[in-house]
Structures are given as C-alpha cells and as structure tokens.
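Missing here: one protein chain of the complex. Every other protein chain is in place.
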Amino acid sequence: MEHLEFDYDGTGAKPARAFALAGVVGSGNLEVLIEAADLGGRCAAVVDTSVRGYGETWRQVLADFFARHAMSDVRVSINDGGATPAVVSLRLDQAAAEIKDASA
Amino acid sequence: MRVARHSFYEATARRRVDGLLDQNSFREFCGPAARIVSPHLPALGMPVAFDDGVVVGEGTIDGRKVLIAAQEGGFMGGAVGEVHGAKITGLLERAADVKPEAVVLLLDTGGVRLHEANAGLVAMGEIQRAALSARHAGVPVIVAIGGKNGCYGGMSIVARSCDWIIASEEGRLSISGPEVIETVEGIEEFDAQDRALVWRTMGAKHRRLIGEIDALVADDMGAFRSAILNFVGRPRPLDLDALEAEHAMLSRRLERFWDCADGRDVWARLGINDPAAVPALDADSFNGLVGALEGGRS
Amino acid sequence: MLEKADAPRRWDTLERSYRARIERGAAFADGKIVRRDETERFLEAVIEPGDRVCIEGNNQKHADFLAAALSKTSVEAIHDLHIVQSNIALPPHLDVFERGTARRLDFCYAGPQGLRMARLVAEGKIEVGAIHTYLELYSRYFCDLTPHVSFVAADAADADGNLYTGPNTEDTPAIVEATAFKSGVLIAQVNRIVDKVPRVDVPGDWVSFVVEAPKPHYIEPIFTRDPAVITEVQVLMAMMVIRGIYEKYGVTRLNHGIGFDTAAIELILPTYAEDLGLKGKICRYMSVNPCPTLIPAIESGFVESIHCAGSELGMEAYTAARSDVFFIGRDGSMRSNRIFCQLAGHYSDLFIGSTLQIDLEGNSSTATLSRITGFGGAPNFGSESRARRHGSEAWLKAGREQRLSGEMPRGRKLVVQIVETFGDGMSPTFVERLDAWELQKTFDMPLPPVMVYGDDLTHLVTEEGIANLLLCDTMEERAQAIRGVAGYTPVGMKRDREMVARLREKGAVQYAEDLGVDKRLATRDLLAARSIKDLVAWSGGLYDPPSRFRNW
Partner (left out) sequence: MSEAASAMDRVLVELFGEDHGVVRDAATLTGVARFDGRAVTVVGTADRAVIGADVALRLARAVLDAMRDEPGRPILVVVDNAGHRLSRRDELMANNGCIAHLTRCLDAARRRGHRVVGLVHDLAVSGGFMATGLSTDLCYALPGSEVRVMAPAAMARVTKIPLDRLEELSAVNPVLGPGVENFIRVGGLEGVWDGDLMAHFREALSRPLDGADMRRALGESRGGRSAAARVAAAVRAGAAA
C-alpha cells in the first residue's frame, strides 16, 4: 500500500451536501469519499492505493479534477484497488456531481 | 425492448438500499464518513473500504419501518470480516430493541473473509444468534439474494436461520462454492466451469423447488421490493412445533432425493414434465410452474 | 541440351506421386473411409518427409484428431515437414516440431501457444518462414506454399467423401481448393459419417480420404463477450465512436474487432444510437463472426446483413432463423468463409479494433515480449484498401479530410483503433517505442511485428477522446494528436498543451464535450443487454450460450 496526500487551491463554492461516496474498492476499482471540510477554502486529497509508484499521476489526475470542478473546503479520500486514471476520474466526477447536488 | 429494467444484480449495495427503500428515507449507521474500517487489512497490504463492505441503517419501505443491511459484493467478494460482521450483528440486536416491522438483509457474499478469518467465523455465529434473537422478539428477518457472489459459506447458514428468503434466478445459496469442491474433491465431483450445473445445484430455482427459499423474482429492483413488502410484518413461528415441522420437511427431502445425481432428477421426481426446460424459464413462468406443483400437492 | 534429350522432362510428377500416396493409403481404408485405429500408420503411408502439410486450424474449428495423430507418427517415417497453417492453437500443433516431425512453419496466429512457440524458435526447433496475415497465407497456398497433404475438419461426410462443414466453414474452401487441384492429398476429419450430407460444402471427388473422429472436433467460443464485464469506460468510448465516427461519416459498411470495446458499441446501438436517430444510417452491413453481442443490434433493426468468417458456438439456431441477415444454405444452416469475409471487410468503409500498444506514429501491435503470436486477420481488415474504386459517403468524406496533395480526388478507408490509455496492470497503451522492435531483434524477424501501420490508421479513440489523424498535416501534429488522447500515460503527460489546444480547434483532437457526448450517460444502463441472459432474451430463446457463460 502507498499513502499519498495532496493539497490544492480552492476555486469555487462549498459543496451542497456533507459527503458523497462513489465507487467500490476492488481490483481495478476504487471508492471516492468526498466531504465538506473546514480547510480554510482549500481542497485536500488523501489516497491509499494498492499500487505503488504513481504519486505523480495521482497528483495530476486530482489537479485536473479540482480544475474541472470549482470547489472549496472539500476533502477527497480515496481507497484504491489499482484503478486506471480513467476510472479514477470517472469516480471523482460521480462523487463531485453528487456532493454538489442540493436536491436531496 | 427490455432495456430500462432496473437491475438488482447490477447495483452496488448502496444503490440496492436506495432502490428498495422509500426515497430519502434511509439513515445510515456508522456510515463511510465515520471511517470504521477493518483494523486487519492494512497489515496484509490490502486496501480497506470506508464501510468495510456493508451498509447498515434504517428507513421505510412503503412507509413501514425496517432496518436494512446490504453487503457490497464488489469489496472482497462481500466477505465477512470483524467490522463487517459486527455491523450486521449490531443491526440485528437493534431490531430486538426497537422492533421495526422487519430487518432486511441483502446478502451478496462468499462467506468468511479469510484475511481476518477467525474474527469472521465467530462473527457469523454472532450474526446468527442476533438474527434469532430478533425473531424471538417478533421481528421478521428477510433475506434477499441476487448479487454476483450469491450467498455462500457461513452466511448461507445465517440466511436459513431467518424468516424468509427471496432470490432472483441469478441468486445462489449454498455452503460450499463449486470451485472449492472442485479443488478439494476433483473435477469429477464438481466441474465448476459448468455453470449450468452450478445453477442446477445451488441456484435459486432449484432452491425454490426444494423449499429452501420462499420467493423467486426477476432481477428487477421493483420485483425485489414487492417481494420484500409481502413479508414485512410477517414473522414465522419459531417454536418447537416449527422446528419439528422443519425437521420433517428436511428428512423427507433426503429420503426422496438422496439418490438423485442432478437437479433435473430432483425436479423430475417433483413431477415436472420437462425438467430440462426449467433453467430457461423466466420468473413468471417458473412461478406458474411452482404454483401448479403446489396446487397439485394440496 | 543433350542431357535433356536423355531424360525427357515429365510433367506429371505431382500426379504420379498423388497416385502412389493414394495407393499406399488405401491399405488402411475401406473405400475413402480410413480405419480410425490405423490413422497413424495411414498418415505414415501418405505423407512423405519434407512435405508441405496444412492442418486446418482455424479460429474455432480444428482438425484436432488428425493433428494429434500426426504428432504420434514415427519420426523415421515422417520428418522435416513444412507446416503451412493459419492458426497454431493446440498443443499437438507444436508437438510435431518439438519431436522433429516438422521443422519449418508458415502461419498467421499462435494465440495461447505463443509462449511455447517462442521457446521452440529460440531452441531452433522451428524455422519460421513468415508470420502472415490470413489473406497472405491463403494467397501463398496458390503460389509457392501449396500443400502436399491437408487435413480439414468437417461436421459430416458421406461414403463418397462429400463434406458438410456446417456453419464453421472458415478456412476450409481455401485449403481444399489449393490442395485438391494441385495433386495434393486431402484428408477430412469428420464428426460423423452419414448416408447423405445436409449440403455439399466440398464435393466428394476433391476429397481423398475421410476419418471419423472419436469425438467432435474441438471448437472454442472465442467470439462470445459477456456483457456483464463491459465497463463504464468502454461505454463512454463506444458513445464517442458512434457520435464522432459512425454518425459523422455515415458509416454503413464495416468490420468490428471482437473485443469488449467493440461489443460495447454493438450493445448501445439499440439505445444510444437509436435515440440519436441513427437507425438505417449507420452499421447496416457487417463482416464479422456472429458475435452474440450483435443480437440486440440485429433484432432492433440496425444491422441488416452480416457475412461471417466462421460461426460461434451457441449461435447456430439464431443465425439459421435470421436468413435475411446471415448467409444461409438450402439446408438451413449458416455458411461462412474466411476469405470472402476478409475481402468484404477489406473493401468496407471502416475497421475498428483494439490493440495493446501504440506509438507516436500510430503504429500498433499486440505483440508482447517473450511471445510470438501474429495477428490473424486484423491487418487485412485494418488497412487502407488502395485498390478500391467505388464511392460511398463515408469513404469520400474521409478522403476529403485527408486532403492528399495533387488534383486527383480519392476516398479513404476509415481505420480506427479503440483503446484505453492504460491496459491490464496499469501498463500504458501509449509508448514512445513499440516492444515490437525488441521482439524483432530477439527472434531475428525481417520486420517488427506491427498489426496496423500508422499510415493506415485514421482515428484513435480512447476514454479521453478521439484523435483524427486525417486532419494532422505533419508528423509532429500526428504525434501531438496521439499524445492529446493518451491521458495520464507518460506519453500523454508529455503533450504540448498549446499544440493540442490548436489541434482541438481544427478537430484533430476531440474530447467528449466537443463530440456532444454526455459523460453522465456513460453507465452500464445504456447497454441493451447487460448479461448473457439478456442476449438470450433478445434472441427469443434462439441463442444457446455455452454453459460457462451462464448464471442461471
């Protein structure tokens, strides 16, 4: 396992909901827990992954994610079973869509 | 055609809970944000899940209060570890306290999580005892099986200790997985690749025909919901007479079918004219057949 | 001159050899029917050392009994054979090299035997003539690699040797034609001998001998893709293909690869493409095996006609009941033919398939280190058809996009590769240099084993988007367009973001939003069938999947 932590500038509104979860931890899959957190406007990400040595890729995938979804005061926590960046981005987008959804 | 069907099989544990309960009625206990994860997996270099692979909480189904647990088959095959098991046990114990109209267990599991084997096995015993305690408190416990993993290992014993079992025809209910039997006893005993054989031996249709489960439904969220609703608020007796009746039923089964080599032989002996056609029947036709058999018996 | 006068040239040596072989073989046969338990001695009688021998080994149907028998013959009697067969699939195919029965090999595809093949080549037990494509090898049967003896597999034969191949005709016609008309010995392995075959696929007078095998020939359901394992990412890519390529060019005639990526496309035709109003406008005529995942597209009226290279296990009753769509004999069962299917696919508007590695020129390969596999038919399907002269909307539009220098207008075949940026075990699909170069060195090949050449490729589809190489004017643009869809692979991370932005402006790189693809729809709910059972339902119960694919 490898533990990674990242920190990004916040750019948009605080999320509508307290938290949202997308995905399931499994081979080639991951779960993304996204939560409102008091981070002084910043965004943070914590990754626990079963595949070592992809820190730079995670940094970039998450940077692109936060650039795509303007958010602030958000913490993303990931348990990863070796998902490809495509699947990671998909789950991140699903989680973001849900936490931004004020309807429920 | 039949595209818009809302599949139970396809859904994650969370989607199953959402799909079965009244909208926005679900309140989760010890949810993912609480991060109650397995204390054992990290030492083995395995990723954890924030809910340890089971969702537990309360909500309503058609306005009737239920407690519900849903195993996530995608995480470690739905296997029961220490935390996972304790969540289900706690939920069943709560049932005895708060007396909902039912506890619903959506099981999707290979059994004990080997990575925390001893805790998982003892947890099975605890889950079973808690399920029986809930029943003694008058709360019916309803099991639904329709995920990728079926319901295997100790949880198959738990399932048969509950009041009602509902399964889709994708469902399987058995103590040993076919692969285990093949590995230990050889391919002559069980060819695990022969999936038609697997379903004829352990699948929901066979289980329905021999009286191991109470309802067979299509793989559809609405069908599961209706079947569950049918059993909400309907506890089954758990007294000595009920145990004797069960004993008589099981003994009769072994007497009648012990020499059968295949599910088809059992079905033929049950009076089904074309046993080979059973696997291809859809849920409605199959239930029609079951109805005709039971009608013929009474 | 004098020598010639002394020994006048004979012009029927092959014919005389044929007669001698038949006479020797007849000792082990009753009429044309070989006594099964004497098969090995029979083979020793008809085969001579150094012969070119073809063992029918298709994608699916295999002359497996004869292949096994050959691998048990005496090496003293039979040795140094030159095997000329398309598919090396079964252990006996290589046993004959291991033990010295055969030495030289010309083939197309080695799939699961690739690792052992590599070992035997390294040990000098196999001399590889060449790794061909299907059409190349069949062509050489009629040129310089004509078999002396061929084993074919058929479903049934009568006493006269008339053969019924059933739906899996595959390579049989090519092998039979080349062998029978060049004085070769044609031996058929059949599942059963009958009084009258359902239809004559091979006339009896072309067939020298028939052996009834102890059990039906080996057949593998290699074209069955279980919809249950199609991922959301594959659905997303399928959506992009439909919008960005099929709809854009109006592709009606095409060939699909057989992976999960193309299965996903097939399975969203009745949903996504239907909603886009594309029925009757795309995917009407296909050259492909009867993949079960095509059933919903056929049933919903998208795909109108399919010619098949071979059949697929479990699809027999379905194809037979859809004679408007498939090519069906008077007996009611399907007829396939790999050559014609390959040709039809070659001259269609589009090929789409998957690969393991792509470089910055767009060359792609499925070859991996330590294995020798070959590519079968993909290179034939996946190449520009330069001899094409007829126009079609898709072909002409692609040609206009390519803007070749000079005045002469010309069409262009669409050759598409569909891949995820990372493959199994996080291995990047995009590489600066293909493993194929290394493989060439290791096995001393004349060329690196490339499946589809970069200059044949027109589009590259990943989960990131589509690179349209027709719109790239320079090799640098082409490389950046490829980097632009290569995602987070090292190749993709090295993209020149400004240049990719410019390529995006001119449409050479398109992302989902540029294509009008709503990513939120990219779920498995879009699949017309999400399980094998759904496919059975779509087929009205006609599709009978092999047991291993069932979950009921």
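Going by the order they are written in, the chains are A, B and C; count residues from 1 in each one.
Everything below uses one rule, namely that a contact is a pair of C-beta atoms (placed from the backbone, for glycine too) under 8 Å apart; a residue touches a chain by one contact, two chains touch by 3 or more.
The structure displayed is predicted, hence computed values, not measured ones.
Seen in the complete assembly, the chain not on display touches B. Across B:142, B:266 or B:283, the single residue that touches the chain missing here is B:266.
Here one chain is not drawn; of B:72, B:101 or B:116, the residue touching it is B:116. Although one chain is not displayed, its contacts with chain B can still be listed: residues 27-31, 33-34, 36, 39-40, 43-44, 56, 58, 82-83, 85-87, 89-91, 93-94, 97-98, 112, 114-126, 128-130, 132, 136, 153-154, 156-161, 173-176, 180-181, 184-185, 189-190, 201-202, 206-207, 210, 212, 238, 240, 243-244, 246-247, 250-251, 253-254, 257-258, 260-263, 266.
Heads up, the rule we're going with is that only the chains that are shown with their structure count from here on.
Taken pairwise by the contact criterion, the protein chains are fully connected, each one touching every other.
The chain with its Cα centroid farthest from the Cα centroid of chain B is C.
Spacing of chain B relative to chain C, judged by their CA centroids, is 43 angstrom. One simple way to say how far apart two chains are is to compare their mean CA positions; for chain A and chain C this gives 42 Å. Taken together, the chain A residues at the contact with chain C in this complex read 51, 54, 56-57, 60-61, 82, 84-87, 90, 93, 97.
On the side of chain C, the complex with chain A involves touching residues 231-233, 236, 420-422, 425-426, 463-464, 487-488, 493, 519-520, 522.
Of all the residues in chain B, the ones that touch chain A in their complex are 12, 14, 24, 32-33, 35, 42, 45-51, 72, 74-76.
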